[in-house]
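What you see is the complex with one protein chain gone and the rest in place.
Right after this comes subunit A.
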Amino acid sequence: MRPILLHGHTRSLTKVKYNRDGDLLFTVSKDAKPNVWFAHNGERLGSYDGHNGAVWDLDVSYDSKRLLTASADNTCRLWGVESGKELFRWNTRTAVRQVAFAQGDRMALYVTDATMGQPSTIWVVAIEEDLENQSDEFERKIIINGPKATVASWGDLNKTIYTGHEDGTITIWDAETGEKIKSVKSHDSVISDMQWAPDYGYFITASKDHTAKIFDAKTLRVMKTYTTQRPVNSAALSPIRPHIALGGGQEAMEVTQIGGAKQGKFETRFFHLPFEEEIGRVKGHFGPINTLAFAPDGRSFASGAEDGFVRIHYFDDDYFEFNYEEESLTA
């Protein structure tokens, strides 16, 4: 099927994310203007105006009413999804890299960058139902000594926080005490993405070391490894099929004029999850893919790239018909 191209950003995409119902797609980029789109036809619903710098991350609440954005303008902001109005703002000393609602949407975390003498820090804040009571005080602050955190998210039941770091380590923190529970270094380079399985048993990471890996959430044991020839910027788990999608490509600055898109390999690559075998590729972007997301129903996916485009691809019927014989053979 023809992809839907979303033109709306003037700079490279940093994150795309569906709401829980899958009817809306939220996108943020380095152009300071988060957008929301109808996922089924790519029509833009609106934008969230106010940031003064690149927006690095976003999260949307379970009920699709509130949106959190993390920006390089030293703010983390809460928006009304429908109104497009800024509801609240946390001012920080450095750029905000990551943001995530906790389960229940009554808490959130954001991560500030290690620059200007500030350490990389995880801030846990309460989110009030009634904005009158909303405070800019933090509930908890976890200072990360060592390589800075590049990705962060909540573990199941808000008991833990998982961070991925610049040097390829993954750390589990106790969300209540702020203590480090476990840390492993299974990647050789920056971890650029971390996405959870729906039941929080495992998650997938993408790394500049050209691989994506699936980790068991409890033990941080590497369950699967997917190797490519280019840095991987994003990795997503299909909610309905045993497949994963990887996006990445040669760093824009390293791509030569002659080689172009061919050499850069700006493709979304699909792998069979248990077999670790490649099953397909989707081309189209002419810059590295920075972010990928499966629609919650698993029938489409969105990709955002360095070229400033977001593409929504609906799978053809034969994608759903495709099956390894072995999947039905049980010994």
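Assume a residue touches a chain if its C-beta (ideal position, glycine included) is under 8 Å from a C-beta of that chain, and two chains touch if they have at least 3 such contacts; residues count from 1.
Criterion: contacts and distances are computed from a predicted model.
The complex appears with one chain absent; UniProt names that chain "Eukaryotic translation initiation factor 3 subunit B" among the candidates "Glycosyl transferase family 28 C-terminal domain-containing protein", "Eukaryotic translation initiation factor 3 subunit B", "AP complex subunit sigma" or "Small ribosomal subunit protein mS29". The residue from A:Asp156, A:Glu176 or A:Asp316 that touches the chain not shown here is A:Asp156.
Of A:Ser153, A:Gln250 or A:Thr291, it is A:Gln250 that touches the chain left out of the display.
In the complete complex, the hidden chain is touched by one of A:Gln103, A:Gln118 or A:Gln134, namely A:Gln103. Per the touch definition above, the residue from A:Pro119, A:Pro242, A:Gly284 or A:Gly298 contacting the chain not shown is A:Pro242. As for the chain not pictured, it touches subunit A at residues 40-41, 62, 103-104, 156-158, 197, 199-202, 216, 223, 229, 242, 250, 259, 262-263, 273-275, 324-327, 329-331.
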